[in-house]
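The complex appears here minus one protein chain, its other protein chains still in place.
A, B and C label the chains in the order they appear, each numbered from 1.
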Amino acid sequence: MDDYSRDELGEFFKRDLFAAKNGIEIVKIGPGRAEARMNVTGEHLNAVGTAHGGALFSLADFAFAMAANSGGQVTVAINVSISYFKAVSSGILTASAREVSGGGRIASYTVEIRDEADDLVALFQGMAYRKREMLKDLI
Amino acid sequence: MDDYSRDELGEFFKRDLFAAKNGIEIVKIGPGRAEARMNVTGEHLNAVGTAHGGALFSLADFAFAMAANSGGQVTVAINVSISYFKAVSSGILTASAREVSGGGRIASYTVEIRDEADDLVALFQGMAYRKREMLKDLI
Amino acid sequence: MDDYSRDELGEFFKRDLFAAKNGIEIVKIGPGRAEARMNVTGEHLNAVGTAHGGALFSLADFAFAMAANSGGQVTVAINVSISYFKAVSSGILTASAREVSGGGRIASYTVEIRDEADDLVALFQGMAYRKREMLKDLI
Partner (left out) sequence: MDDYSRDELGEFFKRDLFAAKNGIEIVKIGPGRAEARMNVTGEHLNAVGTAHGGALFSLADFAFAMAANSGGQVTVAINVSISYFKAVSSGILTASAREVSGGGRIASYTVEIRDEADDLVALFQGMAYRKREMLKDLI
């Protein structure tokens, strides 16, 4: 897996303002794969004091989006299923996305979120639809 | 459906720092039901300029959490499936959660996200697990 | 909702050999809607003596397929999420499918399975992809 995080694909995804605002960072992007990272702080917590389901989802979704668009074709999420296994309230979480099926108009990705102990925090399964436009047409 | 948004349940959910940071507000909370709202601004957008899947998910998840915890028992998400139907880049979105099944340890909620034209933007189906603690024990 | 079950759409779906073998019957088909029925007998049970998750899924999936194809365009399932609420071991189950979003290439349907007491047994959320062919081209 090549590290494309400093090239134009990485530059493109730095335009994601929602990810940036929530402290979600690109680790690396490769063909059909991507990793993102989030340091869980007070502002990611819900009312019961654990990382908000939406924060975990957003981290995984960002890795999913980068992996799904890594070929340069605009690809948008149509459905996601996420399962939560471990509550966390601090520490660095890493989301790793990989393509499960990608040949046609519909593509599918699995994203694992793991904590610093390498425990599985959440499992995310995303389906996406490839549009005809290319990312470079949007810039 | 009673409007409990100013009472202690509403107060409890105002402790959700992730929701607050992302402009997600309580509309109302009732037994097995809740509504939340988000005004989509630049900071909710992804790299292609539409509302981030994570922002939409977080809005729905907040309504889900309020509905699931509306009985006062601590109830945590275990699995969610979300489908996206319409891309949005501005305007007020409202998420309405209602209980589909809730008698036992496992409860299930449907959340609809609609825009100002009342179009369905996303449909969220959440399963949750009721713990033995009560929310008041956490305060 | 019109009852098209005796017309050509109903005839088309009677070709579903898997449904027929498992005692799954058409109740009615209308635009974006359909109902199917199954009388739970010994042959639908799993090893613990309750209706097999696959039998419940197959019932809902048949209603989903009829609703999704009710416009005459070949539409195939790409993703389904199903939640189970009540174990059953006998009686008639009815699956009612309705379109949630249907305008484009991707369409979405909700299917409820209810028992004779009208209790919700399972909730099924299906996404489908519309192909260019028409059902009549397949006959």
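Just a few scattered comments:
Basically, a contact is a pair of C-beta atoms (placed from the backbone, for glycine too) under 8 Å apart; a residue touches a chain by one contact, two chains touch by 3 or more.
Every value quoted in this text rests on a predicted model; they were computed, and no experiment measured them.
When the full complex is taken into account, the listed residue touching the unshown chain is B:79, out of B:22, B:58 or B:79. The chain omitted from view is touched by exactly one of A:17, A:48, A:95 or A:127, namely A:127.
From the options A:22, A:46 or A:81, the residue with contact to the chain not on display is A:81.
For subunit A, the residues in touch with the chain missing from this view are 81, 83, 85, 100-101, 108, 110, 120, 123, 125, 127. Along subunit C, the points of touch with the absent chain fall at residues 12-19, 21-22, 42-49, 52-55, 57-59, 61-62, 65, 74, 76-84, 87, 135, 138. Remark: the residues of subunit B touching the chain excluded from display are 78-79, 81, 105-106, 127, 129.
The rule is simple: only the chains that are shown with their structure count from here on.
In this structure subunit A contacts its sequence twin subunit C using mostly the same residue numbers, the overlap exceeding half. Separating the centre of subunit A from that of subunit B, both taken as means of CA atoms, is a distance of 21 Å. Once the centre of each chain is set as its mean CA position, subunit A and subunit C turn out to be 33 Å apart.
In subunit B, the residues that touch at least two other chains are 81, 83.
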